[in-house]
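With one protein chain withheld, the remaining protein chains of the complex are depicted in position.
Showing subunit A:
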């Protein structure tokens, strides 16, 4: 569990004044999102805010040590596809409604391209994604649709992980 120890120190390093080194008493400490998002592993990720929100307790991006460990275990190389797919779904579900709807897709595209696509292009892309992956034709992607699609993606496992 060397990596967990390492992770803890990483966590501790984020906010040395906040996080005690001695964790035996399980202090109720949260590291604010501003610090989490500025980690070198996350700072360039367009979805960093989403990641932090998904793994934090209240969806505000402030993370406890447990959340932090969660995040990196899900994003680790060894986490299985299903698990990753589940969290990927949550990350891309911007409005937390349990479905990836057109609005979520637009957010994703905009973040991925830094808004360099025109509005028509974005809507075309969203339309195409829905057309491809929406299995039950309800105009939004359910977790099931998403898993169905993502489990076939050749690159998903190799791209959806963070090395720490």
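Note that in this section a contact is a pair of C-beta atoms (placed from the backbone, for glycine too) under 8 Å apart; a residue touches a chain by one contact, two chains touch by 3 or more; residues count from 1.
Here, contacts and distances are computed from a predicted model.
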Chain not present in the shown complex, as UniProt names it (candidates "Transmembrane channel-like protein", "Integrator complex subunit 11", "Cullin N-terminal domain-containing protein" or "Radial spoke head protein 9 homolog"): "Transmembrane channel-like protein"
Those residues of subunit A which, in the complete complex, touch the missing chain: 1, 4, 24-26, 40-41, 43-47, 54-59, 65-67, 69-70, 73, 75-80, 82-83, 85-86, 88, 92, 96, 98, 105, 108-109, 112-114, 116-117, 121, 124-125, 128-129, 132-133, 135-137, 142-144, 146-156, 158-163
